[in-house]
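One structure is given here, and the rest of the page talks about it.
What you see is the complex with one protein chain gone and the rest in place.
A, B and C are the chain letters, set down in written order, and residue numbers restart from 1 in every chain.
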Amino acid sequence: MIPDEEFIKDDRVPGPTKEEIRCLVLCKADPMGDEIVADVGCGTGGFTLEFAKKVHRVYAIDRDPQAIKITRENLINHGLGENVKLINEDAEKALKRLGDLDIIIIGGSGGRLSKIIEVGASKLTSHGRIIVTSILLETKLEAVQTFKRLGFKPGIIDVNIARGHPIKRGTMMLANNPISIIWGGLNEDKLEG
Amino acid sequence: MIPDEEFIKDDRVPGPTKEEIRCLVLCKADPMGDEIVADVGCGTGGFTLEFAKKVHRVYAIDRDPQAIKITRENLINHGLGENVKLINEDAEKALKRLGDLDIIIIGGSGGRLSKIIEVGASKLTSHGRIIVTSILLETKLEAVQTFKRLGFKPGIIDVNIARGHPIKRGTMMLANNPISIIWGGLNEDKLEG
Amino acid sequence: MIPDEEFIKDDRVPGPTKEEIRCLVLCKADPMGDEIVADVGCGTGGFTLEFAKKVHRVYAIDRDPQAIKITRENLINHGLGENVKLINEDAEKALKRLGDLDIIIIGGSGGRLSKIIEVGASKLTSHGRIIVTSILLETKLEAVQTFKRLGFKPGIIDVNIARGHPIKRGTMMLANNPISIIWGGLNEDKLEG
Partner (left out) sequence: MIPDEEFIKDDRVPGPTKEEIRCLVLCKADPMGDEIVADVGCGTGGFTLEFAKKVHRVYAIDRDPQAIKITRENLINHGLGENVKLINEDAEKALKRLGDLDIIIIGGSGGRLSKIIEVGASKLTSHGRIIVTSILLETKLEAVQTFKRLGFKPGIIDVNIARGHPIKRGTMMLANNPISIIWGGLNEDKLEG
């Protein structure tokens, strides 16, 4: 994973999602290399950059032009972006205009999570999956319930990670905020775990 | 417990220990009312204030004069302090000069944790107990090992607490840094749990 | 707190709620001594026993007769129970028949959490508070949303605690399952923290 510190940041744009969470989301997505991926609410570009290294094509979607700008800068800064299309648009509209998608990452939903999952699901290939990261109590449950309603079998993990920081007297453990990863797909067998 | 926000703070002084951790330390200490307590490394005064409400006498010890000043201000601000003695001195020296102690809380040790536990143990009544809070990997183990060496049977819990904060779109869970509580006493039966 | 191991247990009855969670719930309840408390879904009796030691009167409510039986046994076993009334009834019905309540603990709700909170709220004194413990994603949010609807200002913490167990080669940290504590009351100022 790209270390958190190696991202250009902007106070007005959330992210990047912490290294360990990007790692876990990539494992849940399990890309083989030929996938088409949508990163919904790309923010600083954390997921976009990681997937750009591993899949065929990434659509990075954000309604905030500043997020698109920062994602572009981060892509350039890491020599990535050839297979990335940046889309500065509302997520539902953008997803509707896209073709089939193998992996949809939803890191930000602007209060429209269930709608975005629904539109995303309509674009999902048969082996596709949707992965949501959530820091709000409300959106965790919204993701689980929307997946259930769509006949997806959802999985959810709550992740609490603390990182050691060397200080003069020892190793101080500092917490990252808890985050939930919720995932689902049509192909239950692949998602049993 | 006194809410975290109701403490006067000073950037140069650590604390107050978060409300939930103060609560758990008080439960581990299990004061009946007649105890004599030492709060070693009293910092902002978090433990001193809570114990002042529940026990016979509290010695608040800190080598930093600014910590003593802030602890005094917090005591006054909450109408407490009649049964508290503030001691601006090195912990080992201060403990040596004190008489018997029923409960010793060590929230800060300035790199001298095992020595402080040893001196504290020499002052401990037969049913007494020592409780250490630690945010450093090194001091967690130092506490456990020192308790073992002294024939105390140590207990340890790692505590990760996140608190919900209402934001516009829902309830955001924000993590407190992980903290360990390590406790031990001569009277093993009381500390089995 | 009473150590977890000192409760008589029954495989068919949940609980006791772990020592540290009982401790945190007591701190959130902050009893002064003269309170009337209802323990809804008393299960093994964890909260009932702790409050019996600290308040004027406890109503222990559970619709499962086996839970009432185990709670009674645990009360007797710890020399408690004089100020406890055991009620083997559906929570809503039981609460409706009771008078004013200062503290309502809801550890089990049988799928009727919002209804129980509503009925409980109608019995709550002006300085009273309701505290819910939850291990389900759905009931966490249900508690928060019901409190909001009632005009209570809810607080929520997610608690992850691991306990050290001595094994031959060291101290193994074993996790308790995460639990959320959600609380609310009419008197916002008291619950700000």
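Definition applied: a contact is a pair of C-beta atoms (placed from the backbone, for glycine too) under 8 Å apart; a residue touches a chain by one contact, two chains touch by 3 or more.
For clarity, every value in this text was computed on a predicted model and none was experimentally measured.
> With the missing chain put back, one of B:Lys123, B:Lys140 or B:Arg163 would touch it. Which one?
Only one of B:Lys123, B:Lys140 or B:Arg163 touches the chain omitted from view, namely B:Lys140.
> What residue numbers in chain B mark contact with the hidden partner chain?
Touch with the absent chain occurs at residues 137-138, 140-141, 144, 156, 158, 160, 178.
> Considering the whole complex, not just the chains shown, which residues of chain C touch the missing one?
Counting only chain C, the missing chain is touched by 111, 135-139, 160, 162, 164, 167, 169-178.
> Touching residues of chain A against the unshown chain: what are they?
Touching the chain left out of view, chain A contributes residues 1, 3-6, 19-20, 23-24, 26-27, 30, 144, 154-164, 171, 173, 192-193.
Here is the rule we go by: only the chains that are shown with their structure count from here on.
> What's the distance between the Cα centroids of chain B and chain C, rounded to whole Å?
Chain centres of chain B and chain C, defined by C-alpha means, are spaced 27 Å apart.
> When you check chain A against every other chain, which residues touch at least two of them?
137-138, 160, 178
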